[in-house]
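For this view, one protein chain was removed and the others were kept in their places.
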Amino acid sequence: MKKLLYKMPESLSGKEFTYCPGCHHGIVHRLIAEVIDELGIREKTLVVAPIGCSVFAYQFFNMDGTIAAHGRAPAVATGMKRARPDLYVFTYQGDGDLAAIGTAEIMHAANRGEKVTTIFINNAIYGMTGGQMAPTTLLGMKTTTTPYGRDAQKDGYPMHMCEFLKEAKGVAYLARTKVTTPQDVEKTKKAIKKAFLAQVKGIGFGLVEVLSTCPTNWGMDPISAMKWLEENMIPEYPLGVFIDKVGDEK
Amino acid sequence: MKKLLYKMPESLSGKEFTYCPGCHHGIVHRLIAEVIDELGIREKTLVVAPIGCSVFAYQFFNMDGTIAAHGRAPAVATGMKRARPDLYVFTYQGDGDLAAIGTAEIMHAANRGEKVTTIFINNAIYGMTGGQMAPTTLLGMKTTTTPYGRDAQKDGYPMHMCEFLKEAKGVAYLARTKVTTPQDVEKTKKAIKKAFLAQVKGIGFGLVEVLSTCPTNWGMDPISAMKWLEENMIPEYPLGVFIDKVGDEK
Amino acid sequence: MPKVKGYIEIDQERCKGCGLCIKACPTKVIDFSESFNSKGYHPAEAKYLDRCIACGFCYRMCPDVCITVYREE
Amino acid sequence: MPKVKGYIEIDQERCKGCGLCIKACPTKVIDFSESFNSKGYHPAEAKYLDRCIACGFCYRMCPDVCITVYREE
Amino acid sequence: MEKVMVKGTEAIGEAAIRAGCRHFFGYPITPQSELPEYMSKRLPEVDGVFLQTESEVATVNMLYGAACTGTRVMTSTSSPGFSLMMEGVSYMACAQLPAVFVNVVRGGPGLGDIQPAQGDYWQATKGGGHGDYKLIVLAPATVQEAVDLTVLAFDLADKYRTPTLILADGLLGQMMEPVEFPEFRDLSTLPDHSSWAMTGAKGRKPHIITSFDIDPYILEKMNLELVKKYREIEKNEVRWEEFKTEDADIVITAFGTVARIAKSVVEMARKDGLKVGLFRPITVWPFPYEPLKKLAEKVDLFFDVEMNMGQMLEDVKLAIGGEKPVAFYSRMGGVVPTPNEIYEALKKEFGRRE
Amino acid sequence: MEKVMVKGTEAIGEAAIRAGCRHFFGYPITPQSELPEYMSKRLPEVDGVFLQTESEVATVNMLYGAACTGTRVMTSTSSPGFSLMMEGVSYMACAQLPAVFVNVVRGGPGLGDIQPAQGDYWQATKGGGHGDYKLIVLAPATVQEAVDLTVLAFDLADKYRTPTLILADGLLGQMMEPVEFPEFRDLSTLPDHSSWAMTGAKGRKPHIITSFDIDPYILEKMNLELVKKYREIEKNEVRWEEFKTEDADIVITAFGTVARIAKSVVEMARKDGLKVGLFRPITVWPFPYEPLKKLAEKVDLFFDVEMNMGQMLEDVKLAIGGEKPVAFYSRMGGVVPTPNEIYEALKKEFGRRE
Amino acid sequence: MRFIFAGFGGQGVMLMGQILAYAGMIEGKNVTWMPSYGPEMRGGTANCTVVVSDEPVASPVVDKAETVVAMNIPSMIKFQNFLVENGYFFLNKSVIDREPDKKEDIKIYKIECNEIADKLGNLKVANMVMLGAVIGATKIVSKESVFKALEKKLTGKKAELIELNKKAIEEGMKKVSEQ
Partner (left out) sequence: MRFIFAGFGGQGVMLMGQILAYAGMIEGKNVTWMPSYGPEMRGGTANCTVVVSDEPVASPVVDKAETVVAMNIPSMIKFQNFLVENGYFFLNKSVIDREPDKKEDIKIYKIECNEIADKLGNLKVANMVMLGAVIGATKIVSKESVFKALEKKLTGKKAELIELNKKAIEEGMKKVSEQ
């Protein structure tokens, strides 16, 4: 007899992802869907897609959804949550969306302790628009707008959103993870679950930053991209749980 | 024989301030002017006024000046400095301007290490528009938009800009001060000088947050306002130097 | 300890041939197919299914949710 | 130690009567004037100038830069 | 209902609450801060939500979010603040989200000043945000009308699934006048949005709200749907007032605050035996082209008065189509014209043509 | 100069550099990211500054800052991004700051899509930001013209101390065509802004740049100064192209990309013996009202074609003033009409009127 | 009739105007009240305009007024030139220790509002003393209407102050009848 262990979660629509081969967006989508399945809140959850490669996220999740203007997902989520505090709202955002144009909105949603959850994909690049520098691009890294490599003097430094956000009092859960190994994937799932629990339990704002690859714009195959992430992004963006007011699950 | 010790600095235009009686904006204006005088850079300095009670700052300083759109002074200053790196640029901003609508611009200017200087007046209120809640308003404080007192659950928490900004790698000098006693005034002046030196020496971004009174919108006389500041703002916003890459003056 | 016997299915039409599952599989069950799917990729194929221990690593790493994992009981 | 002798001038038309200088002065040189200035405020007045020690505290605290401080030498 | 004296801004706030609005997101700006202030006090009394936002950009996107759930929602701002909302307004128009905006216009452009002006007419009725969209734009001339149009704004927003805009100015916003408020709307009688709103996909297919489709042919369909809706609104919702136009030789065209002043001018002129009337668009979009065109048949001279460089003027000309002369008088920068100066200008113009 | 094949966006970038622009601030957005990308590579080669900003809101304010110093400065964006700049554009117009904006329009409203469209015509020429202001708006139809108009945009910006806008679309932005570039401008020959620019108040009174005065009477003066400037621009800077209009019975009105397509339609019609011509505004503001009005005297039918719901159409009608019929054909949402379909529509319209 | 009320913030000039407008409304007249607003109010001065009329009010903003009430010196200086011929100029004598420049062709009333209010036991009602003087002199609305307006406007905790305010108004009326 075959016992089913792992399959497409119910909270995914089953529609094929539009991501490039090996792109980590897909892994994180699945994790979110698993968490929502496990919490049994699919029918009460609203997804706010960003603008970025994951602009189509509203099609991939099997729940009510919309797209926020670039960077404004936390504001959109705030509007939803304030109007319907009985529902659960999460935003899914890239590093251009969240750390560049959306800086004010994420900082203030966090500071207000808005009871929403944000999954933040840090791939150190603008994927959707073709590989321009993101605020999180590493120093020296070549992108289509830093053709000579990112130069701190001209282009500024990599931006550490978790480090900023840990100073916001409304944050209930905050962690940085990666998904380059099956073990990391499990850890990320746990973090995502806590970020949702922060909302479900009404404690406050929850955010998980997932360091991710963009094989296409990094100009690497998917496997090399993961290696590059390990070697270059981890030193700049140390993993860890920055804030945890959720406590351990029973 | 009378020896002149203290008088109106040259870097002030002499035009009467439009501030209410006892408002700390005036003290800080004078300190900036003194620092610019001492550095001998008046003729090479550009002032970017914000929108807030200090919207007229461009009239009060005796130098080329403009008003930035609400919250955007750091972007305006960036434009100026990038166009004319040989000049010195400073912005003067309130807590509504810098910590609410201008969050993204200040965070990114700091993160880029933009070689400009920002003086940030934190009076825990929107002065100019009539006493609405600012991001820095204390919990429980009554304002015209928190008539029942600021409630963390609804209105969020007081926002700590220095604590955020200390995580931005481009910052060369960062301090929080007050001006409620002559001694504090001197300390604030030293801090402002360092924030300018960070620019003059080309090290990076400098910012001084000055805790200030708004007697009018706090509904107090100027002296009580200072007492209130000491008793209520200091515990929430501890004074101190957060970053100092400038080193000590010879 | 009796070895757990696993079984996986790969939706090859959905697969984009990224190879993440191949890298993740501890027992080297999976490899690229020689043929193309209609997207033009060489999809992953469970070539040595008998080695599968149902650990789910492939599932966990697959960015396109192509893999279903079963345990033979 | 010979006491330093100070001297201050207050631009009373500019003054807004906030009282910060009065509070700051360690030797109580300053007090409010009884009369109004044209803005309608009771301006500060150096009523006991002989006590002034030229410390500059009044100048430092004045938000409207109304005060000039001299040392008699 | 008894009459009470209220400020224009607060009157709009109270009217919104009576219309069933329980959610207000806003950022302070003169001369409308009294409206968020009022809401911050009043909404908690009726179990509503007031949230002071971090900026106007955040505001419009919070409106977007709240409107997605089918909730009556509102904001208020003044000129520069409304400019910051343009991206979001365009998103909401395309996503067909009902919501009510208030722009208490002040002198512009740029920071301008805080005095009454009408320089945002074009922004409200034509451009503003990017792309092909329209807002229903209501321009009250009295505080009472501000109350009535606020209620209407919510109803039209829901009826057509579209953002609507109350275009006021600092004068109307700040002044107090006697008004009569409508009864409180029973919340359970508000329009049902369950067919499209995001309320949780329980036992049904997910509801998706977007302003986006990567395929231009589908986006074009979305555009055509909007156009169809706008034609419908143009057919049904044109509102205007005519005052002593029946026998008028000269008709003043004006909206909002200027129109109330122009009424005095009509009276002054009538006393002098001049047959002057007033044509006042209440909906500046949809603009009352047809009624104005009809009026043009029997009128000799139009006299358009605005507090801007001549913005509604173009719509007046479009309506009249070159048949009849249109003179123009304006004050700008926050200066409100007096009845006297308008009348003098009108007489001069009339004399010149005689 | 030899011809080279270049993309529209990159052609604009190179033209800007040749015109003496050394400062570019921008935020990526499709379909114009190639322009900031080009600048990021090219500007350092000529000691210029490229800065990728944190947002379009920051961008426009950086332009404001750079322009304050009297420096030639530019940005580029696409529809939603330009909407976010509306507050800043209004500030710059009022503060009389020269700068060049590029809007590579895409399908809208909202997020829309990334295909070519013309839905931002109103935003560019009328509303957009708050208050009474105008941008000089240049609408190129070929990559070569994009180059020429970019240089012109800088010169006009400086001449009139006003922001100018290149209104392009995704098609023009993305396509490659052969172009000839102008020579590099000698930077020392650029217009002198020392009388107003912020360069340090050395040995002179401070220079103050604002869009603000608390006194409405002074703000009104600032407004009137702007109006005067705009009248001047309307007098001097109207540009348009007429193609086979001399003997035309039908004239197509179109701008930008659609106009290049319409040229083919004219050829097709002429082959069939139909006397069709093309009127193409090059400056969509100032709009060529007078020349179009003059044309109306001898033309039977106007056929306005746009990639929007009929925006320039209003200006066409304002010019023609109801004398002659104006038919309209459009595609929306990023769909580019083919010569064929336009021609078919035109024939149908013509037939109907015959 | 057009009224300007001006003074320091905190002197209650806004309320004065509102009560007058309210009273006008109660009498079935067309009324508008318009405040100064924005940073004008910083530095502590405030003013409002009230129009009471039998016709609909065109503009609540005025550049001329039949009545100007100045509660402090800056207000007196700023608004003296708004007065029409034969206009009423009310000055708070308790604070204004000097003469206005404009003295001809107008009626000047100087009222020691603060002293009178002080005597009534609350400096805060100085404004109502002045309002009493204004309606006493101009007869624009009846005392009864003003009283009704007070009752409408002062609700909740403030209702306790109604009686005191009424007294202040009566004192003001008395004062002006003596002049």
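In this document, chain identifiers A, B, C, D, E, F and G correspond to the written order of the chains, with residue numbering beginning at 1 in each.
As a convention for this text, contacts are C-beta pairs under 8 Å (C-beta built on N, C-alpha and C of every residue); 3 or more make two chains touch, one makes a residue touch a chain.
Every value quoted in this text rests on a predicted model; they were computed, and no experiment measured them.
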item: Chain not shown: contacting residue from A:8, A:32 or A:128; value: A:128
item: Identified contact with the non-displayed chain, of F:193, F:260, F:280 or F:317; value: F:260
item: Which residue of F:11, F:156, F:171 or F:346 touches the chain not shown here; value: F:171
item: Positions on chain C where the hidden chain makes contact; value: 16, 35-36, 38-40
item: Hidden partner chain, residues of chain F it touches; value: 3-5, 30-31, 114, 116, 170-171, 174-178, 257, 260-261, 263-264, 267, 336, 338-339
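Going forward, only the chains that are shown with their structure count from here on.
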item: Separation of mean Cα positions, chain G and chain D [Å, integer]; value: 37
item: Separation of chain B from chain E, taking each centre as the mean of its C-alpha atoms, in whole Å; value: 38
item: Residues of chain D whose C-beta touches two or more other chains; value: 16
item: For chain B, residues that touch 2 or more chains besides their own; value: 19-21, 55, 67, 69, 100-101, 103-104, 108, 128, 130, 135, 155
